[in-house]
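The other protein chains are all here in position, but one chain of the complex has been omitted.
For reference, chains read A and B in written order, and residue numbers begin at 1 within each chain.
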Amino acid sequence: MKSHNTEKISALADGELKGLSRWLTQRHVRHCPQCAAEYHRVERVRETLAACPPVVEMSDSADFFWSKIRREIEMHENETISIPMPRLSLSDWLMVHRGALATVTSGLMLLLATGVMLQQPRLAGPGAVMVERVDTVIPNTVATPLKGADADVAVIWVSGLEWTPDLDQMKECFDNLET
Amino acid sequence: MRWIATVVLSLLFAWPAHAASVQARLIRASNEHGKTDPVLADISGKLKEKFGYKFYQQLGAQQQPLKTGAKLQLNLGQNFQVFVTPRPSNKRQQELELEWYSGKTLLVRSVVRVVENGHLLVKGPEVGNDWIVLAVSVRN
Partner (left out) sequence: MSARRTEVLNNPVRAASKRANQEVLTALSDRDLVERCQRGRLEAYGELVNRYRNRVYALALGMVRNEQDATDLCQETFVKGWQAIRGFKKNASFYTWLYRITTNLCIDYVRRRDRRPTVEFQEAVDPDADAGVEVPPSNQPLPTDEVRRRELRELIEAAMERLSPEHRIVVQLREFEGLDYAAIAKAVGCSMGTVMSRLHYARKHLQKLLRKVL
C-alpha cells in the first residue's frame, strides 16, 4: 500500500479484497501500527453490530399482508411499470470475474499461439512474390520484371534471346516430341 | 520455462526453409500441340493469363530441399539447368538467387523473393512459334 488507504482496511475486514490487493493490504496492516489499530476498530464495530442484529418481524400476519397486496394489485390490474435490472458497471464486472476472465484470456492466447504455430504461412498480400533484381549477360537481350495484379506470381520477360547451339539441339527435341 | 519459450518462439519466427524445397519446371508454351499437361494444372491458368498460349507441356522438372547458402543445381532436361542459391531469410518470404542456363549459356540471372505457393515465371527463348518458360516455386 502506497499510503494508509483505510478504505481498503475496511474491505479487508469484510473479506472483499482478493489476490494481490489482499496480500499487499494484509502485509501493510501487519507492519503499520496505525492501520493495525484501524483494522481492529473496524472489526470491533462489525462484531458489535453482529452481536445485536435487529429483531424484526412485521406485525401483519402473512395472509393479511398478502391480502392487502393482492387487493392493491387487483385495483391496478393493467398497470405495468419498468424497473431496470440491477447490474454492475463494466469495471466492477471485470473485477468480480477477473479469475474467470484470466482463465478465458489465457486459454484464448494459448489457442491463438497454437493456431499460429500450426498454420502454414500463406502470405498472399501485395508483393508476395517480388523480383529484386534481374539481368542477362547475353548481348541484345533484355530481361524485364513485369508488374501484374497477381501478388503471388512474378514474371520476368526476357526478350531478344537468340538461338544458341544448345537451343538448336532443343529445337530438334521439340520436333521429335509427340503431340 | 525458458526452453519452452525458446521452442515456441523458434517455431513462430523461423522461416520453414529448412523444411522447404524449391521446384523448377521447364515448360513449352504452344498453340499447336493440342493439350496441357495435367501436372501443370496448378499453374496452367496463370500461364495462359501471362503468356496467352493455349497449351503447355512440361519438358522437365526437379525439386530439391533448400539449404541456406548452398547452391543447388536443378537439371530440367533439354540441356537446361537452374542454379538456385537460397539466401538467409527470417520472414515468410524466401530470397533466392537464380541462374538459368541453357548449356553453358547464362540466359538470365535474378534475385527474387518468393513465398510458399507463389510462382516466378520466366519467359525464355523462343523456339519456332513456341516459347520456353521456366516456372520456379518454393514448397513445404
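One rule holds for everything that comes next: a contact is a pair of C-beta atoms (placed from the backbone, for glycine too) under 8 Å apart; a residue touches a chain by one contact, two chains touch by 3 or more.
Fair warning: this is a prediction, and the values are worked out from it, not measured in the lab.
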| item | value |
| --- | --- |
| Omitted chain's touching partners, listed by label | A |
| Contacts of chain A with the absent chain, listed as residue ranges | 6-11, 14, 16, 41-42, 44-46, 48-60, 62, 65-66, 68-70, 72-73, 76, 79-83, 85-89, 91-92, 95-96 |
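Convention: only the chains that are shown with their structure count from here on.
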| item | value |
| --- | --- |
| CA centroid of chain A to CA centroid of chain B, Å | 42 |
| Touch list for chain B against partner chain A, complex | 8, 11-12, 16, 28, 32-34, 46, 49-50, 57, 78-80, 92-93, 95, 102-128, 130, 132, 140 |
| Contacting residues of chain A [partner chain B, same complex] | 113, 116-117, 120-124, 128-138, 143, 145-146, 148, 150-159, 161-167, 169-171, 173-174, 177, 179 |
